[in-house]
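All protein chains but one are shown at their positions in the complex.
Entry: chain A
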Amino acid sequence: MASLRSFLRSGKNAVSVVLRREFSETSPAAVQVNVRDALNQAMDEELERDERVFLLGEEVAQYDGAYKVSRGLWKKYGDKRIIDTPITEMGFAGIAVGAAFAGLRPICEFMTWNFSMQAIDQVINSAAKTYYMSAGFQTVPIVFRGPNGSSAGVAAQHSQCFAAWYGHCPGLKVVSPWNSEDARGLLKAAIRDDNPVVFLENEMMYGVPFELSEEMMHKDFVIPIGKAKVERQGTHITLVSHSRCVGFCLDAAAVLAKEGVECEVVNLRTIRPLDVDTIEASVMKTGNLVTVEGGWPQYGVGAEICARIMEGPAFNYLDAPAVRVTGVDIPMPYAKILEDHSVPQIKDIIFSVKKVLNM
C-alpha cells in the first residue's frame, strides 16, 4: 500500500496538510498539498462543475479508493456519480467508453495500470481510434486514470510502466504528472478535454506534499496537455524525464551543482503529444542530453526522444550521443535489494551525466 514519504523536492522539511476545500480569499498565497489530495480536489471540482462527469472503477466509492484518491467523493456525490464496479475491467472500461459516446464525461479508474491490460482493447480500439474512424462524427471525452509504474515491493505483475505502450497510439493523449501542480492542472485539463486521455499517476508520489500557489488553487487552473515544463534551468546538460523520476533528476542536479555541473531538468508532463520543441530548445542550449524514465529501455519513452533529437535540428548541437537512463530490462523482483537495483537511482543519473560530459 502507499507509503507516506515526507521529503520534499526542494529539500525543505514540510508537514503535509490536508487541504480543506473552502478557504478564504485572504488566506496566505501558498498551501501544502500532496499529490493524492491534488487529484482528489481536481476531481471534486470537476464533478461539481459539470454534471456529466462521473467516476467509475473498483473501490472508488465506499472504500474511498484503493489508494484513497477518491476519498469523500461518494459521500458527497452519491451512487449516481461515483460508481463501484465489479472486478471486470474489460466490461467496465467498455461501459465507460460507451457512456462517453453517448454524451457523458466518464473518469474510468484502473486500480493500477497493470489491470488495464485486461481492457486495453477498449482503450485503443474503442476509445482512441473512434474519432478518426468516424471522420470526426463521434467524440470520446473519457479519462482513464490510475497509478502506473513501479511501487514498493509489489513485484512483477504490479509494477509495469505503460507510458510507452499507450504513448505509441495516435488518437490518445497520454499524460504523466510528477508533482501536485501537475496532478491538479493536468487532471482538470484531461477531464475538460474532449478526447480520450490516459492519465498515468504514481503511487509513490501520492503522499508527497508540494507547495501550491493561490493561482494553482483556482478552480479553473489547468495545465495545457502537450507542454513540457523546465523545472530547473541549466547550461551544461539537459535531463528529460516524467513522473517520479523528475524528482530524482532534481536531486541529481543538486548534487552535480556542487561539482559545477548545471543540469537543465525538463519535466515532460505529457507523453503524447510529446513537446519536442521544448526538448530541442533545451538541447540546443546545453549540447547534451540524458533521458530518465522508470520504464523498460527497449522501445521506450527515452528511445523516442533520442530518435526525435537525431531527426531534428538539435542533433547538430549535440556534443556527445544522447543516452537513456531507464528501469532495468527485467520483470520487477520482490526483494528490496533487488527492487532498488531495478529502477534508476540518483547515482545512475549522476554517473550518466558525468559519462556524457566526459568527466
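Simple rule for what comes next: a contact is a pair of C-beta atoms (placed from the backbone, for glycine too) under 8 Å apart; a residue touches a chain by one contact, two chains touch by 3 or more; residues count from 1.
The rule we apply is simple: contacts and distances are computed from a predicted model.
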### Query
From the names "Pyruvate dehydrogenase E1 component subunit alpha", "Protein transport protein SEC23", "Replication protein A subunit" or "histidine kinase", which one matches the UniProt record for the unseen chain?
"Pyruvate dehydrogenase E1 component subunit alpha"
### Task
Decide which residue listed in A:V33, A:L47 or A:V97 touches the omitted chain of the complex.
A:V97
### Summary
In the full complex, chain A touches the hidden chain through residues 54, 80, 83, 85-86, 88, 90-104, 106, 121-122, 125-126, 131-139, 141, 170-171, 173, 194-195, 273, 311-312
